[in-house]
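The complex appears here minus one protein chain, its other protein chains still in place.
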Amino acid sequence: MTETPLFAYTLRLADNALILGHRVSEWVGHAPVLEEDLALGNLALDLIGQARSFYTYAGEIEGKGRDEDALAYLRDAGGYRNILLVEQPNGDFAQTIVRHLLYSAFAHPYFEALARSKDETLAAIAAKAVKEMAYHVRHTAEWTIRLGDGTDESHRRAQSALDELWPFTGELFETDQVERALIDAGIAVDPLNIRARWSKMLDEVFDEATLVRPSDGYMQSGGRSGRHSEHLGYVLTELQFLQRTYPGAKW
Amino acid sequence: MTETPLFAYTLRLADNALILGHRVSEWVGHAPVLEEDLALGNLALDLIGQARSFYTYAGEIEGKGRDEDALAYLRDAGGYRNILLVEQPNGDFAQTIVRHLLYSAFAHPYFEALARSKDETLAAIAAKAVKEMAYHVRHTAEWTIRLGDGTDESHRRAQSALDELWPFTGELFETDQVERALIDAGIAVDPLNIRARWSKMLDEVFDEATLVRPSDGYMQSGGRSGRHSEHLGYVLTELQFLQRTYPGAKW
Amino acid sequence: PVREARFQARVDAEEKIEPNDWMPEGYRKTLVRQIAQHAHSEIVGMHPEGNWITRAPSLKRKAALLAKVQDEGGHGAYLYAAAETLGVSREELVEQLLNGKQKYSSIFNYPTLSWADMGIIGWLVDGAAIMNQIPLCRCSYGPYARAMIRICKEESFHQRQGYEIMVTLCRDGTPEQKAMAQEALNRWWWPVLMMFGPSDKDSQHTDKSMRWKIKRFTNDELRQKFVDATVPQGHYLGLTFPDADLKLNEETGHWEFGEIDWAEFKRVIAGDGPCNRQRMKQRKDATENGVWVREAALAYAEKRKARRDAAMRIAAE
Partner (left out) sequence: PVREARFQARVDAEEKIEPNDWMPEGYRKTLVRQIAQHAHSEIVGMHPEGNWITRAPSLKRKAALLAKVQDEGGHGAYLYAAAETLGVSREELVEQLLNGKQKYSSIFNYPTLSWADMGIIGWLVDGAAIMNQIPLCRCSYGPYARAMIRICKEESFHQRQGYEIMVTLCRDGTPEQKAMAQEALNRWWWPVLMMFGPSDKDSQHTDKSMRWKIKRFTNDELRQKFVDATVPQGHYLGLTFPDADLKLNEETGHWEFGEIDWAEFKRVIAGDGPCNRQRMKQRKDATENGVWVREAALAYAEKRKARRDAAMRIAAE
């Protein structure tokens, strides 16, 4: 393994942001209300922006001349390091909202902590992302409450989304050797320090939304080591189509 | 234009078969009854087999060393020459069935005529395809009748599929200079000679299916000159993914 | 008639008409029709470009395209709001889009088939839109004029962005990219010219609209302005316009161009463009798939209001 821990770590952050941003971007033009075309567009834009910053930095760390696009467009699924949660299909609006709440309720405090990283670049990217993710949490929490406490149908859909997606939340809190070393060095964030806040935040939302928090059963994982779900491959066929079809072209 | 008419013509036949075959193959494992997983698999296999023969022959005509896979996997949408009908999305089962009926009711007599082509290779490929397409017509005609004369819902869906797809049937009968020359030389088939049979066949099916044949309004076209619908691009992102991602690899 | 004269005097004096001012019924109707059509165009216009969001070739382009499509949604929102000042609701207007009673710009009935179409749409479609819209910033109806000022600013940003895509493809690109750009121009050029509407001799609505200062230039005037501005840009890109009759008239300084295929124009408006059914299906699907969400939002808002009212009653007791 020639990857440095810092490169691997930064790439994970980038991949999470890109894949979730890509997923959310699939909604634009198809949202249930015009205001959500705009709002989901904002969420996607924030995430793609975060991905770009992290990729650019990862490329600098690696020092082999790979830029953001080389990293985003020229790795196959097995090379992607995002967690499984963010690659799950959009499903209905409830699934998209709940997926986003689960992620952003984590990312918001996580980036708050990362903004205090000893790595100045990561700290700077995170500081900018904190403000964005605060909005993501607010927006998706509001919708979760509306759907959970809306009609019978919306409640059923929201609960079902939550039940489906819950097994993917364990991966948010996983760390491995790569991250351990960086956490000890004050560079990476220990996600376990976020857990209580994440959990409390969600409990409050679920409570207001009249949703039942699923119990913590077996948690799916594998994304960090490149073991994804069958969904990611399809995301990449579209994402990478032009770069793969016209190798070396500038756009 | 360096393409010879015979190359261009053969490629059109190949592209029609491949794209429709690919579309139908998307159903396998998702069909409404197990028997249809099998039957649709057969339809797709026949078409992909026809495509392979036509591509191989097209590559020989061209004489630049392109084999069936080079032709199928390394042309972007603008290079594809299939008619628009075959690239239309699967939609519901009624749309898939009606699309297939409209195509195969044409292809069956067309290949019958092509089996008498002065070009022996085309004649041989067509002769084999005739038997296959006879089954395609029979199978999709039976389903069209079942759906049309089934329940109110299935009737509505079948009629709606027919109305949606009808504007794409005009392209079946279009000829251009490329084909005119080959028709005059006794190599290509004049589709206008097929029209009456096609029309009669369909009228009989629609009659039994209690479906109303749409009137011939404006007919969509463009596939033959590479002007496709927005759907084809997505077909190709999947179809070509591995060849594009791992250029030059053998599989 | 006195009110009408007074109204016309205000219009002639370039005063803005505001929502609560008296206005002739024809003026209101013309505006509703035009603003609604404009709003619908922004909304339907999200689809052709939205088609490439997931396939954009770089992250920078992906972000820019996403932002652009989102802006279009935003324009739709302002415009529906402007129409609402005339006493129609967004729901009614959307209903009329979906049932075909109101139109949207026919250009969006053409498909986007390659990445170069993203350049062409910005450069030409937005370019033509701006040409149509800049005069509308001085439209006599205040809310519409103000919406157009904001929209035009964003549109001209989009237009530059589109042209920049074309520059990248045509001047810095590979031969394949140049061919992609040329092929896109070949497909879009004539439909873009049709965006200015029928030629003046066949235009129905021009006279009154001119008098009411909703419109300030005729279709043909705007079309000519557009061609004059655009052709040199295309030549700079090294592209050939698909019009054998296109030539500069040295005397007038205008680019003369060939005959537009008005049969195609009418056909596409009438519903037989390449994507009319697809675009309507996309809108209907979004609307139908969102029913349960909108119902949930409404139900929640009502519950919340009921709870707040109850709380206030208790507090008041």
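Per-chain numbering from 1; labels A, B and C assigned in written order.
Going forward, contacts are C-beta pairs under 8 Å (C-beta built on N, C-alpha and C of every residue); 3 or more make two chains touch, one makes a residue touch a chain.
Not measured: the values here are computed from a predicted model.
The missing chain, though absent from the view, touches A, B when the full complex is examined. Residue in contact with the omitted chain (choice from B:Asn16, B:Thr140, B:Ser154 or B:Thr169): B:Ser154.
Of the candidate positions B:Ala8, B:Ala44 or B:Leu84, contact with the unshown chain belongs to B:Ala44. Touching the chain that is not shown, out of B:His22, B:Arg99 or B:His139: B:His22 (per the contact rule at the top).
Within the full complex, the residue among B:Asp15, B:Glu68 or B:Glu132 touching the omitted chain is B:Glu68.
Listed residues A:Ala39, A:Ala77 or A:Val189: the one in touch with the omitted chain is A:Ala77.
Taking the complete complex into account, residues 18, 22, 25-26, 28-38, 41-42, 44-45, 48-49, 51-52, 55, 68-69, 72-73, 92-93, 145-147, 149-151, 153-154, 157, 238-239, 241-243, 246, 248-251 of chain B touch the chain not shown.
Think of the hidden chain as still there; on chain A it touches residues 76-78, 164, 167, 217-218, 220, 222, 227-230, 233, 237.
Quick note on the criterion: only the chains that are shown with their structure count from here on.
Among the chain pairings, A-C comes first (most C-beta pairs in contact).
With centres defined as mean CA coordinates, chain B is found 42 Å away from chain A.
Multi-chain contact residues of chain C, defined as those touching 2 or more other chains: 55. Touching two or more other chains at once are residues 76, 233, 237 of chain B.
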